[in-house]
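Pasting a structure here, questions to come.
Every protein chain of the complex appears in place save one, which is left out.
Labels run A, B and C following the written order; every chain starts at residue 1.
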């Protein structure tokens, strides 16, 4: 494994705003919903691809308390709108899907560490799995605006879970589409066409967003090919603002020490080579502070 | 105190139905809301004045679990609709007020023991306090249809909390209106014009619905004048269907024994002379089973 | 279906082929695992209008005592986020009334009845239990030991292992050999497994978990406690995580051999088949619906039927096979491997 491109380090943190956003539009896109919010305070030029928003759904009589995180698909400072693409998953997203224009949601955005755009023009492959494609169009635009080049690999389980194919084709001649069941594009996984996509533009960077196993596989391929791999991870979040520590994953720092880092503040975009993919959902023994967990065997009465 | 008219005993229990009702209309009436539900299964000819409906508000993500009880204002078997008049009070009614036509609520109706209509044509004064006037128009219609006569005394704190005055005037020449602040009708309480209203029709019956102190005062006046007093009480209800025992009040039976009876099944309409008005909210020592509450002094750790 | 799913490799089966019966010990098997929780369906008459009682696994009666009890003054109830507080105070007409007026009606309507009993003294538990042997429709006794013990200055029986032991032993002796006795535990204790141990040692045929959680609310308009009884019992979905934990802990103790294994009845915030399954996976052989009935008196059959569908989707042929599955590591799940599909 040889790395032709040194890791990028510049991350762009902007202060998030909290606003009661009015739903301007909510409409189906394939199996997903496109949600357009009036939120001028959040829809600033500071929003970068990879930033996310955290929504509080339901009023004072709602039993679902926690925020829901969604990648910002597009923020339009002129229109004062922020767009999300969301899937119905559990109680909160199902309730959100039943909302109507004019209803309100409480939005905190922009949040998190976006995809890096520094280090000169990138030749980047953008890999999106399912709604993970949501941030890819604006990421492509930003890379192109900085004089770079882009290719796309967009995948999903089924055709109706593919997102952003038309937008991608408008931005690049190199668009690969795959589905698990072959209902659109090639049958297979994003890792199938990825080497060809990287080769086509002699990629310096691969940016990916989608399920964890995909991010790991993409990082392996990209790294083997000498490209940098930046991955937008998805860990269950309660707050999205860095308060609760629920969204951690094991990430190895420049000092070689692995720590549980919050994906809502240190991420969601991480250098894929720093994430200990195989150790997510475990407590690796070499983690900083892991030893302190073991003096006593875990008890059922062990609180937070 | 002399009772010219023996207590009525026939109560009309009908099997309630449970339906997911679609909101046909929801519109303001003064300080209240008029809610019209499509609920053909509940809107049968079996619905009698004094019956109530119990609504479950909010979907699976609602934190307000319990049912809310509202007097049936009118059930129209032809249209298949049931109408309620409701005030915003706490979390559930505030949420209900934000509903739109097409939204659904789960309705159980008709529930409870309605006003008695037996014992020959009645000459009845109908006394409504605030939204307590909701069942009075259909009650008047039913009494008139049976060859009786009616007068109305409608009261409220302020003009916008008066309900059903126009409907009452269409049904009877004897309509008295009072408000606490004099913003409509006479300034004062329903007990002011009640003696005159009773005298005007030589009342055999007084039917009332409104706050507890009003029901007590009405019963005292009616009884003194030798009329029967039937009162629709309002006790906090969790279920409305007789399951939970939260809605009880002390009522003296024909055997002279006072028991805590459920106002959702034995009531909401009670013969006012059987209710121990001054003992509501207390545990009278002569209540059946009260002695069993005292062997130990009440402890804070004392469960349900 | 997630790849971590233990039965992901198996084909769904026909719901009609699912064995929904709930074995609740040597002397009791119910046709399905859905019961009502004590105090949440009275003596059944009102619920029957929405859920024919014979369709239930069993009806648990409102707790009955040797004598009539008025219950507490109102307000007795207040709503809380995803829950409610009650301080009904065990209102009831007493055991004579139950035996004379209620049990015959219940038997006539095909209900299987678990009679919940309580007393303020150990002897009152025994006195009530003694009246139940041989009564029509009665399939068992639930000893509601989550009530105050006069002999112990009002401390709740189920807060003390010795008092729990004494009450359960007295009920067992009085009930005779035919009626299984379930002890109903409160979660308001430091170690629920200690109380569970006392009850099983005393001969309990099963354990019901949980009774309400002690709570209170204050009316911020009147500045007074919302309930006339000051404190009350918290119930509803709000407490479900507490109830699931109690069932899981006790089942775990039974699996590990530190507690004599007896069947568990799970309750506390169940409002759907999903919730019911959560308790079953935690270790409950049967489940009871309480507060959820106030919102939806038609719920029991929905839960029963949806549960059947869910088991079918997961290719679990028998309800009994699902009991306690959350304790099995996917790799060592002999129980799942043993189930033929």
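The criterion applied here is as follows: a contact is a pair of C-beta atoms (placed from the backbone, for glycine too) under 8 Å apart; a residue touches a chain by one contact, two chains touch by 3 or more.
Note that this is a predicted model, so its numbers are computed, not measured.
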Visible chains in contact with the missing one: A, B, C
Contact residue for the chain not shown (choose from A:109, A:249 or A:275): A:249
Contact residue for the chain not shown (choose from A:21, A:43 or A:63): A:63
Contact with the hidden chain (one of C:36, C:60 or C:82): C:82
In subunit B, positions touching the absent partner: 63, 300
For subunit C, the residues touching the chain missing from this view: 1-2, 4-7, 80-83, 85, 159, 188-191, 213-218, 220-225, 230-232, 234, 236-242, 244-245, 248, 269, 274, 277-278, 281-282, 310, 325-326, 328, 330
Absent chain, residues of subunit A that touch it: 15-16, 18, 56, 60, 63-67, 91-92, 106, 108, 235-236, 238-239, 241-249, 259-260, 265, 280-283, 287-290, 292-293, 295-304
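FYI, only the chains that are shown with their structure count from here on.
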Pair of chains whose C-beta contact count is the highest in the structure: B-C
Distance-maximising chain from subunit B - centres being C-alpha averages: A
Inter-centroid spacing, subunit C versus subunit A (mean Cα positions, whole Å): 44
Centre-to-centre distance between subunit C and subunit B (centres being mean Cα positions), rounded to whole Å: 35
Two or more partner chains touched - positions in subunit B: 60, 63-64, 91-92
In subunit C, residues with contacts to at least two other chains: 81-82, 237
